[in-house]
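Structure in structure tokens, see below.
Left out: one protein chain. Kept in place: all the others.
Up next is chain A:
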Amino acid sequence: MAGRFWFSHFVLALVFWGCSSKESKKDNPQQDVAQLPVGDPQVGKTLYATCITCHGDAAQGNEKLKAPALANTDNWYLYRQLMNFRNGIRGYQPADTSGYQMAAMAKTLKDSLAVSHVVAYIKTLPQVELPSIVKGDLKKGERTYQSICGSCHGPGARGNEKMNAPRLNGLEDWYLKSQIAKFRNALRGAHPADKFGAQMVPMVTLLADEQAVNDVIAYIRSTTQPAKE
């Protein structure tokens, strides 16, 4: 009798705990973003049909549509950014034309589980090779990278999840350039809830001029693109 009494209390406690944790997740979008639910690539494939128009069937990106390649990007980062778009902390300003478009698209994904399905599908796609267009001084770019970018984005621009810093060497040079400009112009990393984006804002100001930006991007593009584990 007593055992059953405790058991029912235990169940009640579990239910309450479940509710309260859901509640706090709603309050704090960053916390929600931090946990990546397990997605189903098969479901993700169906959902990805919407993305193909801009990002391409191999997630190879399309410069003309200002859509970056996604195939080389780590899943934890794709998930976080898609959630940021959905939660209105990235691409929420009309002045950020391409980001604004993406935010609208991200909102067509029903919930965080749907997002993780899409991410799981993108992870099944093979890595893509990208052309390098931006020209710069590789040697100078490497020094700049080491002193400004490398301590978070890691050796060879491979990214470092522990620092919450995405891989850069799998992105197109035009895209890197456009994002640096957005951080500079308060079109990205400006939302108070975008904690990690905000860290980029002072960092991009350290790139002295366009030449420095070109040098460092040319260096990033010159690093090898190691296969993912």
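We take it that a contact is a pair of C-beta atoms (placed from the backbone, for glycine too) under 8 Å apart; a residue touches a chain by one contact, two chains touch by 3 or more; residues count from 1.
Definition applied: contacts and distances are computed from a predicted model.
Only one chain is not pictured, and the protein name UniProt records for it, out of "Right-handed parallel beta-helix repeat-containing protein", "sn-glycerol-3-phosphate-binding periplasmic protein UgpB", "Heme exporter protein D" or "Amino acid ABC transporter permease", is "Right-handed parallel beta-helix repeat-containing protein". Of the listed positions A:36, A:54, A:128 or A:152, the one in contact with the omitted chain in the full complex is A:152. Residue A:144 is the one among A:81, A:144 or A:214 that touches the chain missing from this view.
As for the chain not pictured, it touches chain A at residues 139-140, 143-144, 146-148, 150-152, 154-155, 160, 162-163, 198-203, 206, 208.
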